[in-house]
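For reference, the structure discussed in these notes is given below.
With one protein chain held back, the other chains of the complex are shown just where they sit.
Moving on to chain A:
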Amino acid sequence: MRGGAGGIQLFSMRFLLLFSRQGKLRLQKWFTALSDRDKKKIIRDVMQMVLVRPPKSCNFLQWRDLKIVYRRYASLYFCCGLEQGDNELITLELLHRYVELLDQYFGNVCELDIIFNFEKAYFILDEFIIGGEVQETSKASVAKSMEEADSLQETMEEYLNKPTY
């Protein structure tokens, strides 16, 4: 499951999950290869653990061999699983940055935006993080990339004739 033989990954994000208060998954990004069954189990377990936490709790908890860092933004929980050596505080900043990027793109982002435009949420994530590591620390840069990539999609005319999806 970990990359390659030898070498212990001490700093690595294993997964990033977004889910609602009702336990509905809104986004899942996995940074290691796992079977569908394993993924489902992890999602179930982590959701269960996080959803029962009282409101003013610490944002970190220990689960199996991972640190879980989570934060609630309105009706959505942003949650990731880290390896032991990782810095939880900077991960909180990372989650916050992702929310800011979503907010920047959608303008006052809310859960519905992420439900109806989940693919965009993924695209934004992919401009921010690759393989569990941050690739760009400038908000403006991410915004620009998204804008330009979006513009490569079908023009308005094409869209009207043959809508994208």
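Here is the rule we go by: a contact is a pair of C-beta atoms (placed from the backbone, for glycine too) under 8 Å apart; a residue touches a chain by one contact, two chains touch by 3 or more; residues count from 1.
Here is the rule we use: contacts and distances are computed from a predicted model.
Taking the options "AP-1 complex subunit gamma", "PIGH acetylglucosaminyltransferase", "Pyruvate dehydrogenase E1 component subunit beta" or "Cytoplasmic tRNA 2-thiolation protein 2" in turn, only "AP-1 complex subunit gamma" matches the UniProt protein name of the chain that is not displayed. Within chain A, the residues in touch with the undisplayed chain are 2-11, 25-28, 31, 33-35, 40, 56-62, 87-90, 92-94, 97, 115-116, 118-119, 122-123, 126, 130-131, 133-141, 145, 148-149, 152-154, 162-165.
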